[in-house]
Every structure is written in C-alpha cells, then in structure tokens.
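The complex appears here minus one protein chain, its other protein chains still in place.
Letters are used for the chains, namely A, B and C, taken in the order the chains are written, and counting of residues starts over at 1 for each.
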Amino acid sequence: MVSFESDYINGAHPKVLNRLVQTNESSQSGYGTDEFCESAKAKIRKAIGDEKADVEFLVGGTQTNSVIISTMLSDDEGVIAATTGHINVHEAGAIEFTGHKVIELGQKNGKLVPEDLKKYLEFFYSDESHDHMVFPGMVYISHPTEYGTLYSKNELKSISQICRKYKMSLFIDGARLGYGLMSRKTDVTLEDVAKYSDVFYIGGTKVGALCGEAVVFTKNNKPKHFVTSIKKRGALLAKGRLLGVQFDELFTDNLYFEISKHGIDMAEKMKKMFVDRNYEFFIDSPTNQQFVILNEEQFERIGQEIKFSVWEKLDGGRTVVRFATSWSTTEQDLKALEKVI
Amino acid sequence: MVSFESDYINGAHPKVLNRLVQTNESSQSGYGTDEFCESAKAKIRKAIGDEKADVEFLVGGTQTNSVIISTMLSDDEGVIAATTGHINVHEAGAIEFTGHKVIELGQKNGKLVPEDLKKYLEFFYSDESHDHMVFPGMVYISHPTEYGTLYSKNELKSISQICRKYKMSLFIDGARLGYGLMSRKTDVTLEDVAKYSDVFYIGGTKVGALCGEAVVFTKNNKPKHFVTSIKKRGALLAKGRLLGVQFDELFTDNLYFEISKHGIDMAEKMKKMFVDRNYEFFIDSPTNQQFVILNEEQFERIGQEIKFSVWEKLDGGRTVVRFATSWSTTEQDLKALEKVI
Amino acid sequence: MVSFESDYINGAHPKVLNRLVQTNESSQSGYGTDEFCESAKAKIRKAIGDEKADVEFLVGGTQTNSVIISTMLSDDEGVIAATTGHINVHEAGAIEFTGHKVIELGQKNGKLVPEDLKKYLEFFYSDESHDHMVFPGMVYISHPTEYGTLYSKNELKSISQICRKYKMSLFIDGARLGYGLMSRKTDVTLEDVAKYSDVFYIGGTKVGALCGEAVVFTKNNKPKHFVTSIKKRGALLAKGRLLGVQFDELFTDNLYFEISKHGIDMAEKMKKMFVDRNYEFFIDSPTNQQFVILNEEQFERIGQEIKFSVWEKLDGGRTVVRFATSWSTTEQDLKALEKVI
Partner (left out) sequence: MVSFESDYINGAHPKVLNRLVQTNESSQSGYGTDEFCESAKAKIRKAIGDEKADVEFLVGGTQTNSVIISTMLSDDEGVIAATTGHINVHEAGAIEFTGHKVIELGQKNGKLVPEDLKKYLEFFYSDESHDHMVFPGMVYISHPTEYGTLYSKNELKSISQICRKYKMSLFIDGARLGYGLMSRKTDVTLEDVAKYSDVFYIGGTKVGALCGEAVVFTKNNKPKHFVTSIKKRGALLAKGRLLGVQFDELFTDNLYFEISKHGIDMAEKMKKMFVDRNYEFFIDSPTNQQFVILNEEQFERIGQEIKFSVWEKLDGGRTVVRFATSWSTTEQDLKALEKVI
C-alpha cells in the first residue's frame, strides 16, 4: 500500500545509507568527538555562511526542542509558542517536563503573528504583578509550521526584532527546514534563518536521514557545558558518528537541498492533482505537507489504497487529512494516488 | 491609607491570634503530629459531614495547588484549567515546575464551561495521535474564581460527572471558599464541594488566618506517603501547630463561616455604593472581590485616598480595578471609600 | 511530660508573639513588600555588617535549602554535601526534586573535611570524562551541623578558599545559627559567616519564631527575578509580614542572640548533668543538641518521664538519643530531667 502518511516512512536516502556502510569499519571515539561530526559541522557552518556558529547533533525533534528550550531558558522563564506549535500539542508535555511553561499565543495559518506577540509583551510588562507570572524568555516558531506554512522574510525579521527588544531568544524548529527552503513560494534563505534566529535546527529525520537534527547556535550562545546538559537529558548518543556521517553526507554536494527540492516537486505535482479535481484544501501549504478535506466517500475510497494521516474531523462527515511527500516520494507513488482520487 | 488592595492585607482574626497566644507554651511534636492539628482535622471532617475524609494542612495557595496537582497526576497527565485559572496565570509556572502541563480551556466569567470541557475530551480521545499529547488527568477549578464568580450546583455536578466519566480528578481551589459559601447568591454548600470534588481546600490565608490552607481528600484518595511528598516539595512546616491551632479556632463555633459572612456583608454594601453612583462593573461578582471600571479622573482621585489593585487597562483610559473586602473590613473602611467615590 | 524532643516544640518567643499581636491590625501589602520586612532586612544587614547584602525571607528550612540550591546552581551542576548533611538524608529528596544531584562526600563529626573536598575536586577535574559527570557548583555545609558540631574559623576559611578556587558557591545552612554563634566553644562570628559564605540563612523556626528563615546573599549574587523563582516553588508567603514582623523583633535589642545564648546555657547545664553521672556521649557537641548513649534500662526509665529523639541503634541494646534545648527550655525542665537520669 502506497503511503503518504508522513515524511518519515522510509529509511535513509541511498547516499546517506551508503556512506554509513563505507565508514562502518572506521574506529572512532564516542559521544560526538569523531571526525565525521567535525567534518559535518564545518560543512554546515559553511552552508549557513557563519564560520563561528556552534553546531551540535541530536537524535530527534522533540528531544531537540526539549534540550534547546530547557538549557537556554532561565529559571523564571517560559517559551512562547503558537497554540498549534508542536511543543504545545504533540510532544506529550516534553517542555513542561523540564519545568518550563509553554506560553500559548493565538496563531494564523499555523504561524505566530508578530503583532500578537508585541501585544502580549506590552501587556506582560505593563502588568503590575508580572513577577508572579512566567517571564517570556524565548519565542519558538516552526518553519515550515505544523500546517506546512512558511514565515515570510519580513515576518521573521519582525519577530526577530521583537525578540531583541524584549531580550528573548528566537528559536526556529526546522524539523522540515529543507522543504521550507526549497519551497517555490519563499523568500527566506538558510542565511536568513541563521541571521534572524538565535538558535535553530536543520532537520535530518524528515529529510533523508535515519535520525538526527543539527542544532545551530548563531550568536555565540551555546549553553555552558552543553554536552553535560545533553547527557543529563539522556540525549547524548554513544556512537555520535551515526549523526556525523549522515549530516556529512547530507551537506556534501548540496544533497540536503536537492532531496528537499525533490520533495517539493512531488508535493507540487500532488497538489495540482487535487486542485485539478476540485478537492478543497484545509490550508494553503507551499511545502511538502498538503492538508485536504475529504468527504466520507472519498475518505473511504482513498483510504483503501493509500495511507494518509487523519488530522481533524469537521462537520458533515468531512475530514481533514494530510498527504506528505518527502525525498523518498516517487512518481509511481503519485500515480497510485492519482488513480484513486 | 485605607486599603481594599486584597483580602490578605491584615494579620489574623483576633480570635485566631488569641488562640496562638494561649497555646504558645504547650510543647508539641513537629510536622503536623501535634494535638491541635488532630483536633482541627476532626472539626473539619465534621463540618463537611464526612468522617472518613483525609485532611492535611499546607501553608499557602500556590504551594497547595502545586502539591495537590503534582502528587495526584500520573506521569503522562496534565491538569485542565480555565485560561484565567490562577495556576495558569499567576503562579509563575509552579505546576510546570513539577513537570506537568496546564491544559488551557476557554472561560466564561472566569469559569470553565462544562460543554467546553466535554468537547475537549471528546476531541482528545478521538485524536489518533493522542498518545503524543498530554493526557487530561485532573480538572482544576477555583470557587470562587479569580473574578469572584461562583459555579452553580448544577455546573459543579456537570463538571464532576464529566470527570468521573473520563476518570479525571476534580480539584477545587478554595483559597476564598468561605466567601463563596457565604455568598447571597449561591446554592453550593460545603457538603456539595466535598461531594462533587475529589480533593479541595479550605483557604485560611484569605479568611482569617496568618497563613494556612486545609486540604481535604474526599474519596479515600490521599497520595501514598503524602507527608514525604510534602517534605520533598519543601512544604512541610516544622511547627505544624501553627496551622493546626489556627484551623482549630476557625472551625470552632462557626468562626470560619461567620467571618466569611462579614466579608460578604461588607462586599454587598460596597457594591451598592458603587451601583448607586452608576459605576460600571467589569463582571458581576457575588463574592468579596468587586471589579469596577474607573475612568482616568476616578482612578486618580480614588487612588489618592484608597488602595486597590489594578487589574487590566481598557481603551479610553479606563482601568479595571479590584476592591476586595474580607473578614477584616470595617464600616469605617467603607465610609472612607464612600467619601471618595 | 517534659520534652527535649527538638528545638521546635514550643510556639514563639513571647516578645515575637507579642509583636505579632501589636502589628496585627496594620494593613500591609502582600508577598514580602510590607514595611516590617523592610525594617527587618535593614536590621539584619546591620547585624552582619554589610549594608549591601540582599536579604529574603522564606518559611522553613527544607524549603530554603531547596530554593537557594536550585536557583543558584546551573543546569550542569550539583551540590556537594557531607553524607550526614540534612539535604542528603532528611529532606525526602527535595534537592533532587529540583533536578540537581547531591554529591556526597565523607564527614568527620558531621562536618565536611576541607582536605576531602580538595581531593574530590582534583579528582573530578583530572577525570577525562568529567563532562559526563555532575559538575560541582556549590558546597553545602550546616553550621551547627546535624550533630551539633561547629566549623572553626580556619575550617570555614579553608572551605571558602577552595570554593573560590573552583568557582563554587559556599552555602551555609544556619537553621540553628544562633546556637552556633552563642556556643562557648566557637571562634566564628556572624560577620565571619557572611564573609566566608556566598549565601547563608539565619534560622528563625528553631530560634524563637513560629516559622521563618532569613536568607542572606552576601556577594551581590541574588538570582535574577528571585521572587518569581520563589513563587514558582510555592514558597512565596502571601502575608509576608508574618516573617517580617518576627525577624524584625528577633533583631531588635539583640533578642536573637540573647535567646540563643539562653539555649546554650541550658544545654551546658544539661550536658554537665549527664557528664557528672558518667553518661557516654555519642559525639562532643558544643551547641544545643546533645547526643547521649543510653542503655536499655536508661532508655526505658528516662523515656517514661521525658521526651527525646531516637537517633540510632547501637549494639548491646544501646541507643543514641538526642536531647535538644532551645530558647524555650526552662530551669524547671532541666530539673525534671535531672530527677530521672
């Protein structure tokens, strides 16, 4: 059964896997002190155009969010996120587990609205009893968002300026960053992401790796004894090479961007297929996740041939479902889908 | 300067203080094992009409919320509260500090709406990926609420039934419980509070004591080794007698209810003063906290003679302010206020 | 039954209680912003001879240890304590509850040995894998210790120097500080405590107050937004005046030192009574806690007339028990004890 269930349904991109095979017998020190990690870090620094950035590798997305947020916030602080933000909904309370509040703000198309952020901060600091409240210490945004949408460069810039003004960090969750950067409808570059954020990560799990996220600290702001804090959270991989090798390959010959572009090309074709057949979209997504509204008959029929994710039940028996493409989606997959929609 | 700033501006009710003086030289064991605590617990059990209830004393409101919620939730669970709930806004993240999420639901007049609660739970359990979400393990409501409003018996009953159905505890924050029970517009009794909740507390700090809240577990559900968990949270008072003596006196000869009634009588008089002068109210509160909207001139003028709390800025230079009465409010205080409004 | 069970068996010193009565009707703002707290802070600053020290009040000992340690350590750090340290044994894991390890070092007479501390630190920093270990960020000592013993000025100085060298804070738990300072066998003054430590507290609960500990930060090192962090831990008292009034009285006309001296005088008399009758001591304590070894017959006989604490079972049916004096111990109490030993 062909699957558009998510962008982590397959193993690794063949080149990544091949590199693991080739390097398998090399003896390396553990915990990220191997030569592959070093090489990968250098390549990532180059890709973002910042030789001084600190790069660290972690295993997965929730882990990365939890480690970054909890090591960068101070005791009195929480993190601001959109109500739909992954850390607020689908991480089982991983941020709260570390003792910090997720401060919910409203969202529009899955995005935090700069004006809302500004209002919240003005309200907060005008409140006489704000020292009985959680101080806003960081803003979390995902790019692409959980709904596949993207911030414009102007939006990023605005949010970044607000963060500077209120001395908060801006953290960009880039679990699907590649698909965002390769979208046909974005003016945001990797350099922009590095410039406007204080810390962000380049997602590997959903873009060709078996696992792994590359965290980038861009403002000389890596937490003190960061390795110790990673270890303390059970997030330090013994064979750090597993992450180093994969990212080294992903950042060789533009592989990361090429396979992201492939995912986008597949998404655009898929989108057109739905558009041509007058399917209704739940949201207009310029990236690899497409949210389509199916009626009962469609839901039943398509579900017999194709795997997808169920997002939300609407009235009238309609359902929002997600079809995700990725680096591994094939023309054949699309044809199978086309046949049934 | 006369103060209506809050209901904790004065020391203790004279009878409570006097009892502390009288018992001062009695030697007692520490940590709540003294005879005053025993006596107070028995009186509270009698007052709620449940000889089997477990009663424990803690020092303050935030501490009580944090201890109760974090010891009654299991690892995967969070607590549902109204956006305006004290634990969600003004406790500096005390619940999250213990590793648990506060799950925000909308509010109406500071109250959780049974129907909203039901919808949320239906949505939660219908979501295929809800095991990536925080399980709702408890519902937190405050009675009176942060806006002085009260749940009706029917509302309490509905919420309680929903909790039973979804196997969640119902926790009633009674920091101002006395003022709720003595309100002229309530059909909820202390017995009802005990019956519909799984755990609640009877606030002492705001109702005549120097400090102290009496927690009541009504369903044979006191957490195992609760004293150890209290100690672990730095919440176990060495001289537990300080709490025992005060609650013993508060539950002697109906003192708790009488002084609560006095607070309500003062509030009703004060309310009438504002009504008679056509002041606008932010919300209709039947308890000891009255939220009045002042224009700039009023704000300035009254503020020179009377202390009050600033709640929220509205447009047009208007401000929501809170005037709180309590067991310690005097006719003289009201006269001073009357002169200036 | 006469009790030497602990130094927190009675209420408050009459002067302290009287002051609570006198100030009871004064209206004050909450959360420690009242005038009594301000006055008490000024008096404490004067007593330690440091006008710039930051003083804050908390309710009890375990709470104070937990708040101080968890707000002053960074994420990668733990606190070093003697195996017998209160935080390591009798606080139900309150430090670990905040996410930090108590690093146990051996003890001698209940005290941390400077040489042991030094060795541990040299070992730690020589270990190649110490970034997989908890960094030592603070040293915790109690003075007097849990066994009533005292550090000499030289010992304090040595430990302080080691802390400076390794960039660790020195935290002195002064739950019974008064009895230490008034001991007949100490060369340590309150000024020394302030000078050699980075933070310490002056215990009120065991020295004349109903509750309350005064935390002193002596190196311009009060954590940022400390009130928020206190609130987050459920440790912020609404009626902060309860602490302010008590400490204001304790630091008026040397009351704190006088009543501590009384406790010591009583302890010395008691000690002599045991010495004269050839009782064996478990440890030589120069403060208000005396640890005596009783045989079965003595244990039985004395226990029928006098309350004491059981410390440890030794072989041969012998038991280590503690007799504690305090500001509230009377000559009459001593006579009752003398009759039966």
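Quick notes on this structure:
Criterion: a contact is a pair of C-beta atoms (placed from the backbone, for glycine too) under 8 Å apart; a residue touches a chain by one contact, two chains touch by 3 or more.
What you see is a predicted model, and the numbers here were worked out from it, not measured in a lab.
Between the chain not shown and the residues B:132, B:195 or B:307, the one that touches is B:132.
When the full complex is taken into account, the listed residue touching the unshown chain is A:93, out of A:32, A:78, A:93 or A:174.
Residue A:67 is the one among A:67, A:170, A:193 or A:334 that touches the chain missing from this view. By the touch rule set out above, subunit B reaches the unshown chain at residues 31, 70-71, 74-76, 99, 131-135, 223-225, 227-229, 231-232, 236.
If you put the missing chain back, the residues of subunit A touching it would be 1-3, 5-6, 8-12, 14, 17, 20-21, 23-30, 59-67, 91-94, 97, 205-206, 210-211, 228-229, 231-239, 241-242, 307, 328. Residues 76, 78, 89-93, 95-102, 104, 126, 128-129, 131-134, 309-310, 313 of subunit C touch the missing chain (whole complex, contact as defined above).
Simple rule for what comes next: only the chains that are shown with their structure count from here on.
Here the spacing of subunit B and subunit C, counted between their Cα centres, is 33 Å.
Across the assembly, subunit A contributes 76, 99, 131-134 as residues in contact with two or more other chains.
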